[in-house]
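Incomplete set of chains, arranged as in the complex.
Order of writing sets the labels: A and B. Residues in every chain begin at 1.
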């Protein structure tokens, strides 16, 4: 197994863990844990493979479903002993975002050869699982919270694509992309980094404009 | 037409009816009825076919769209005379969940031969239409209500797959799977059956953890 494939398993497993943590916050039953873990874990990669017109990754290799199910079971048992589930969810999500974003860029690049599609596929793979999780669990979507989230994933994907095109070994390009994406997202969680706020019309509620 | 194919039409038609009933609860116009009926009726099977990489079932056979449209028309005319639309929606949804879950498992099994994929496809086919309906109509999602819903569908799909692999005639395996899934879901609606509640940290609001 290459380092790039490791990122795939890491991304699926960690996103599954965040789905199960969301289920624990909603006090769902074990089936709710399994369902949210699976949808969050494999949702982004499923959309990626459908759009790239390649076989959906978990159809030919059910190990991914077992990873999701096993993760859901572990979280179901351990979550009550955790002090702050939401904080853990956020940090696991950050690692998954970085890992899966780089892996998505790798796969998009392999299939199409296009740098643009590689970056877009990285963003899609890294962020879609979490967006679906938040819609299904009715959590506040990270998309609307103006945190650096999609941007961190996009930067990691873009760095991977750029270094790969520059001739670097895939595993080295992946390592740099992963570290950058996780560093940016982690700094956002830890220090509250923000992109510049949108300059709306002063003195008016933007929802009324 | 075999008994298995009957389950397909039954599932599509009944899910379409629940979509139209949701439209009536939101007092939409006739186009809203048609749209919610179609999305609910064919949504789960569309995702199933895309993921299995087989032609989407309603593209080559528009009879499914006519079933959805006809069902929407019937509900549009008859719904005002119904005492409790939500109760009917729940029961039709239970029959559709059982029928479409078994049919999804059958199709997943035929295409891939994998028992795991069969069960997952059954769950996906049986539950996705209702989940999309609840998101679009902004109804409380059954996913978050801790009822036995996905589990009933999964058990029906698993029984179908097990009996089919054991050599039983498909129609007989389908009948047993359907009855079990409907029995479990029906008991949940009628008697309020629940899976064990999640053991959260005592004395704290799980949303704050």
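The definition used in the following text is that contacts are C-beta pairs under 8 Å (C-beta built on N, C-alpha and C of every residue); 3 or more make two chains touch, one makes a residue touch a chain.
Since this is a predicted model, take the numbers as computed values, not measurements.
Note on stoichiometry: the full complex in this file contains 3 copies of its one protein sequence, with 2 placed in the shown coordinates.
Everything below uses one rule, namely that only the chains that are shown with their structure count from here on.
Measuring from the averaged C-alpha position of subunit A to that of subunit B gives a distance of 28 Å.
Contact residues of subunit A toward subunit B in the complex are 23-33, 35-36, 38, 46, 50, 55-56, 59, 62, 65, 76, 79-80, 82-86, 135-138.
In the complex of the two chains, the subunit B residues touching subunit A come out as 50-53, 112, 114, 116-117, 120, 123, 131, 135, 141, 143-144, 146, 148, 150-151, 154, 194-201, 206-209.
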